[in-house]
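Presented below is the structure to which this report refers.
Left out: one protein chain. Kept in place: all the others.
We call the chains A and B, going by the order they appear; numbering starts again at 1 in every chain.
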Amino acid sequence: MSELLAVSALILMFSLLLGLLRVLRGPGPGDRMLAAQLIGTSGVGILLLLGVLLEQPALIDVALILALLAAVAAAAFTGQAREAKHD
Amino acid sequence: MIDAVSAGLIVLGLGFYLAGSIGLLRLPDLYSRLHALTKADNLGLGLLTAGLALHSQELFTIAKLLLIWLAVLAAGAASAHLIARHARRQETGR
Partner (left out) sequence: MNTPSLLAFDGLLLISIVSLAWAALATRDARRSVILFMAFGLVLALAWGRLLAPDVALAEAAIGAGLSGALLLAAVGGQQGARSGSAQNAGHADPQPAVRWAVTLLCAGVAGILGWALLESFDSSARDTLAQAVAANLASSGVSNPVTAVLLNFRAYDTLLELAVLLTAVLGIFALGQARPGYRFAGPVFDSLARWLVPLLILTAGHLLWVGAHAPGGAFQAGATLAAAAVVLRLAGHSHIGLPAGSVLRLVMVAGVAVFLLVGVTLLALGRPFLGYPPAWAGTLILVIESAAMLSIAATLVLAFLGGRPQALWQATGAAESVPPAATATPAALPEDSSGAATHGVCKEEQSRC
């Protein structure tokens, strides 16, 4: 089972690298942000697998924080600043 | 036996993750690539957490894994919407 977990982490890491290609290449900032979200989700998966594999249950907490804050990053990217106050 | 089911679920989840990444690379434009993102979020992470939950068999861990999956689901859906709307506005010009 632990060998399966290690290979799974490797495959997820490879999937993360594929997302990396899109971050580096993606023609617009939206593509890059999108790929960053996918990297975040892959990272959550990797952390969960590592948490079981390396027997560090705290890594599940790290995965939770990562999942929650990836949404914050996407919102910051698309937030529209108010120019001056409305009225 | 449980290990076999858990392993199967994890492998299936990996398949969806890879499908998401390959879709991200191969699909033609931003709006279609967003679909690839949600495949990894929903089924990829979902099957992965299901497999790990079966493997761990501790209630608190299972609850945390479920919470992570639900958070990623909802946050991923909202993020995809926000990114798509932002890109649309960039295109049409506000």
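Methods note: a residue touches a chain if its C-beta (ideal position, glycine included) is under 8 Å from a C-beta of that chain, and two chains touch if they have at least 3 such contacts.
From a predicted model like this one, the values you see are computed outputs, not experimental measurements.
J.: For review purposes, identify every residue of subunit A that touches the missing chain, sorted by number.
T.: That gives, for subunit A, the contact residues 3, 6-7, 9-10, 13-14, 16-17, 20, 23-24, 28-29, 32-33, 35-36, 39-40, 43, 46-47, 50-51, 54, 56-59, 61-62, 64-66, 68-73, 75-87.
J.: Extract the touching residues of subunit B with respect to the undisplayed chain.
T.: Counting only subunit B, the missing chain is touched by 71, 74-75, 78, 81-82, 85, 90, 94.
Keep this in mind: only the chains that are shown with their structure count from here on.
J.: Mind checking the centre-to-centre distance between subunit A and subunit B? Centres are C-alpha means, answer in whole Å.
T.: Subunit A and subunit B have C-alpha centres separated by 10 Å.
J.: Provide the residue numbers of subunit A that touch subunit B in the complex, in ascending order.
T.: 1, 4-5, 8, 11-12, 14-16, 18-19, 21-22, 28, 30-31, 33-35, 37-38, 41-42, 44-45, 48-49, 52, 57, 60-61, 63-64, 67-68, 70-71, 74-75, 77-78
J.: With touch defined as at the start, can you tell me which subunit B residues reach subunit A in the complex?
T.: Checking each residue of subunit B against subunit A gives 3, 6-7, 10-11, 13-14, 17-18, 20-22, 24-25, 30, 33-34, 36-37, 40-41, 44-45, 48-49, 52, 55-56, 61, 64-65, 67-68, 71-72, 75-76, 78-80, 82-83, 85-87, 90.
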